[in-house]
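A single protein chain has been removed from this complex, and every other one stays in its place.
Chain lettering (A and B) follows the sequence in which the chains are written, and residue indices restart at 1 in each chain.
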Amino acid sequence: MRYSIKEGMLSWLLHRLTGIGIFIFLIIHVMGAIYLKIGPEEWNHHVELFNTPFFRVAEVGLMGAILWHGLNGLRIIIIDFSGIRTSHFAKFLFWIIVFLTILLMLPGTYILLKPLFEGVAG
Amino acid sequence: MSYKKVPGTFAWWFQRISGSFLIILIFIHFIDVHFIFGVENLEYETVAEKWNKPFWRIMDALMLVFGMIHGANGIESILLDYKKIRKYKAYWFFFIRAISAVTIIIGSWIIVTFSPEEGSVAKYESPVAEMRDESGSHE
Partner (left out) sequence: MSILVNLRSRQGFIEMLRVFRIQRFNPEREPNQWVDEYTLEVNEDDKILDILLKIRDEVDTTLGFRASCAHGVCGSDGMMIDGLNRLACQTFVGDVPGRKPINIAPLKGVPVEKDLIVDMDPLLDKVKSVNPWVVAKEHKAGERELLMSQEDFEKIEDMTKCIWCSCCTTSCPSLWSDSDYLGPQALVMAARFILDTRNEDAEKIIEKVGGLDGVFRCHTIGNCTDACPRDIDVTGAIAAVKKVLLQGIDNEDKFSNIVWEKGDEKE
């Protein structure tokens, strides 16, 4: 029988997964920047990749991951340092960051995916 | 009296400090890459133009260093949670730290030594600069 996953545990699981994901992304991202040293043509060829539909959609995921990890990180910091009784406060903050993540995802997703429909990308 | 010597205290504290910095740095980076330039305009000379100003080089270097150390620290904290992995802690930590160190070194090397190739900027027409001249931004 499984333990039920409530707000706190869900946010922690996501924090962990997104943390590992961003770490791996960051390494690949920096390695990709080596093209800057190789030469202009190579770099320009490399960044064309970011402009493909696949990367545009993947980048929405990346944005969500970073938003969740960052906002949840702030939530943890606030819980740790505020000294406010945690039970209700932590859940209140949980819903605040769910709201903020969605709120910030909306314009971000729009900006990332808009070129797909305008035919600029690809 | 201070108990900073208790193992793990510094890592815990650093995780919070670097996290707070990162959220600001990454926010600026995101606005910068996706809202101001746009991914379709990340050509060589966009980067050259951006890194013309030392401010942006410093921002990117800070993000790299904080991000990698924060990430490595986080992964180490995850590994420590699992008893079975902890037995081989020394190997895992070496592995994680080596990866982060290499990434930081390569990243800093790019940021510090990057200088646009002679004539390369002229070779490419910069759509970014054109668009900015016209409307202030690419939108």
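Structural remarks
We adopt the following convention: contacts are C-beta pairs under 8 Å (C-beta built on N, C-alpha and C of every residue); 3 or more make two chains touch, one makes a residue touch a chain.
Computed from a predicted model, the values in this text were never measured in an experiment.
Of the candidate positions A:17, A:31, A:57 or A:84, contact with the unshown chain belongs to A:84. In the full complex, the hidden chain is touched by chain B at residues 1-4, 6-9, 11-13, 77, 80-83, 86. Residues of chain A in contact with the chain left out of this view: 1-4, 6-9, 11-12, 15, 76, 79-87, 90.
Quick note on the criterion: only the chains that are shown with their structure count from here on.
In terms of their C-alpha centroids, the spacing between chain A and chain B amounts to 14 Å. Across the complex, chain A meets chain B through its residues 16, 19-20, 22-23, 26-27, 30-31, 33-34, 36-37, 39-40, 43-44, 47, 50-51, 55-56, 59, 63, 66, 70-71, 73-74, 76-77, 80-81, 108, 111-112, 115, 120-121. Contact residues on chain B toward chain A in their complex (touch as defined above): 16, 19-20, 22-23, 26, 30, 34-35, 38-40, 42-45, 47, 64, 67-68, 71-72, 74-75, 78, 99, 103, 106-107, 109-110, 113-114, 117, 120, 123-124.
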